[in-house]
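Notes follow once the structure below has been shown.
Missing here is one protein chain; the remaining ones are kept as they sit in the complex.
Chain naming follows the written order as A, B and C, and within any one chain the residues start at number 1.
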Amino acid sequence: MYSEKVMAHFRNPQNVGEIPDASGVGEVGNVICGDILRVYIKVRDNVLEDVKFMTFGCAAAVASGSMTTVLAKGRTIEEALQITKKTVAEALGGLPPHKRHCSNLAADALRKAIEDWKHKEARTVS
Amino acid sequence: MYSEKVMAHFRNPQNVGEIPDASGVGEVGNVICGDILRVYIKVRDNVLEDVKFMTFGCAAAVASGSMTTVLAKGRTIEEALQITKKTVAEALGGLPPHKRHCSNLAADALRKAIEDWKHKEARTVS
Amino acid sequence: MRSVYLDHAATTPLHPEVSSLMGEFMREIFGNPSSLHSFGREARKWMEEARQKVANLIGASAEEIVFTSGGTEADNLAILGVALSRSEKGRHIITSSIEHHAVLDTCKFLAKKGFEVTFLPVDRYGIIDPDDVRKAIRKDTILITIMHANNEIGTIEPIEEIGKIARDHGIIFHTDAVQTAGKIPVDVNTLNVDLLSLSAHKIYGPKGVGALYVRKGVRLEPILHGGGQERKYRSGTENTIGIVGFGKAAEIAARDLDQEFSRTKRLRDKLIRGIFEKIPDVRLNGHLKQRLPHNANFSFFGVEGESLILSLDLQGIAASSGSACSSRSLQPSHVLAALGLPYEWIHGSVRMTLGRTNTESDIDYVLEVLPDIVARLRSFSPLARKLQA
Partner (left out) sequence: MRSVYLDHAATTPLHPEVSSLMGEFMREIFGNPSSLHSFGREARKWMEEARQKVANLIGASAEEIVFTSGGTEADNLAILGVALSRSEKGRHIITSSIEHHAVLDTCKFLAKKGFEVTFLPVDRYGIIDPDDVRKAIRKDTILITIMHANNEIGTIEPIEEIGKIARDHGIIFHTDAVQTAGKIPVDVNTLNVDLLSLSAHKIYGPKGVGALYVRKGVRLEPILHGGGQERKYRSGTENTIGIVGFGKAAEIAARDLDQEFSRTKRLRDKLIRGIFEKIPDVRLNGHLKQRLPHNANFSFFGVEGESLILSLDLQGIAASSGSACSSRSLQPSHVLAALGLPYEWIHGSVRMTLGRTNTESDIDYVLEVLPDIVARLRSFSPLARKLQA
């Protein structure tokens, strides 16, 4: 069902955990559909110095969380905003059709985390 | 499907053929349902001296024709009239349910042959 | 005693490669293909390989194959599935009067439920005129279902032409290819069909497994509800052992098609010639040329079919008949009736269908034994006497 890459990331997910002093946090999904994914980012000089995720979700959710953090870490905010569900799915060697939508949440969570950071920044600046 | 006895009579039917100078002939069945059975009798002194049959029909028809002639031969008219479909089926060790009606025609043909004979007798006598 | 099987249209033995693969599979793999774990994934892998092989046999792609419990279910799914999904668009169905009961009785069921069904006639060889199809089409026609070749008389229908007509009118077209796939070339694109039924046990695969080809884009309501297997077209845990056997059988059928075609045709032609030489008052039912290579269907005047079948059986020869007595319903063959054959001839019909199990000497044996059997049965047949008179 799952590609080799998905299983590799599921077996050994990268960047799991929380960032206690995160610059931004984004959460998507809900407990009814059964996938929740939270992304933490640490931003310095417009660069994602650190990215971590936590998930309650299936293998696809775990793998897409892992892949997204790998893709995002070290990138500029602008670069990170280019990461989409499609980018993540492709980097994972594809996802089963019925898993494409609800389990591939990490790119959305990342975007939310960036928004959260921007929001906070705006408040700090003003 | 068929009992041993049915198959024995089918393999080796008794009293097949015509009686050229028959005292009576009875035919039942029709070509649409696919079973035709004709019984010839030779009557002397109220006794069925000879009984023969011809059939276009399935194994059940052949066997019931054969068994009926065996049961009837040498009997008085009164005795022969006691022979029913049921008698024949029982003597054959039973017939498959769906074959009981249309393929077990010989007792009826025998009765018709006897009626034919009676009819002729009546005409001869009168 | 010699044993000669001449009933390959009724069913076939497993090809040795099929039984050996099924044996291997059933001892080693048992997972439920719907299960996530390795047992399930392994079973699914085998099943998907089989699906590809079945697809290859008919020029389809694997996603277009829906496995069923046999040809009967495939026919039911095609017809009821279209009827359920398109009843809003119309309630008229076109079929022929010589379809297999799986099609015929399903159409009759729908006729009782408010659908209208046109049963097209055939000519005396069993051929359906595409023009009749064209004329039967109405605004509310939702389905045309015409068999590829008939199971009793082997007549091959002009499916390609009928398919074109259906397509021109935007009507879904189903064909029952249970008797043709693996025997003559079958390609869903050449034939212009949207739905096509298959059955494994006619091509040296197991009984109880078949498939419906469903062209991409054709909508169909399921007839079995439940777990949503087979992409929701057909619920129920899959007959994995059977499916694996079906796949192998399809692969072999495709591989050996040409060779088996010529081989059975040569033997069949020898059988027909021999019977006509040795037995009087016989006719060959069906078309002489537009015919499956392995099918012969005779009528022996004055002889009842079941008696003939059982007499042959006593000599070790297996054949079948369209006589009423040979069927549980006690109805004579609707196919032979549709040809306009008189009842005497219908009841005296015998179908001999050749296949892999047959050799030249099988045919010699039949030609040696059959004339005496026919003569014996005629000797006490009131009908045969009539003919002689």
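Here, a contact is a pair of C-beta atoms (placed from the backbone, for glycine too) under 8 Å apart; a residue touches a chain by one contact, two chains touch by 3 or more.
What you are looking at is a predicted structure, and each value in this text was computed from that prediction instead of being measured.
Trainee: Given the contact definition stated above, which residue among C:Met26, C:Ala62, C:Ile137 or C:Val218 touches the chain not shown here?
Mentor: Once the missing chain is taken into account, the touching residue is C:Met26.
Trainee: Of the residues C:Phe109, C:Phe261 or C:Tyr343, I need the one that contacts the missing chain.
Mentor: Checking each option in C:Phe109, C:Phe261 or C:Tyr343, the one touching the absent chain turns out to be C:Phe109.
Trainee: Counting contacts across the full complex, list the positions on subunit C that touch the omitted chain.
Mentor: Subunit C touches the chain not shown through residues 5, 7, 10-14, 19, 22-23, 26-27, 30-32, 34-40, 69-73, 75-76, 100-102, 105-106, 108-109, 199, 201, 206-209, 223-228, 235-243, 306, 309-310, 312-313, 316-321, 326, 328-329.
Trainee: For subunit A, which residues lie in contact with the unshown chain of the complex?
Mentor: Contact residues on subunit A toward the absent chain are 7, 10-11, 13, 16-18, 27, 31-36, 38, 53-62, 98-99, 102-103.
Throughout what follows, only the chains that are shown with their structure count from here on.
Trainee: Which integer distance in Å separates the CA centroid of subunit B from that of subunit C?
Mentor: Those two chain centres are 40 Å apart.
Trainee: Could you state the distance in Å from the CA-based centre of subunit A to that of subunit B?
Mentor: Centre separation, subunit A to subunit B: 91 Å.
Trainee: State, to the nearest whole Å, the distance from the C-alpha centre of subunit A to the C-alpha centre of subunit C.
Mentor: 56
Trainee: Would you mind listing the residues of subunit B that make contact with two or more other chains?
Mentor: Residues of subunit B never touch two or more of the other chains.
Trainee: Can you list every residue of subunit C that touches 2 or more other chains, as numbers and ranges?
Mentor: none
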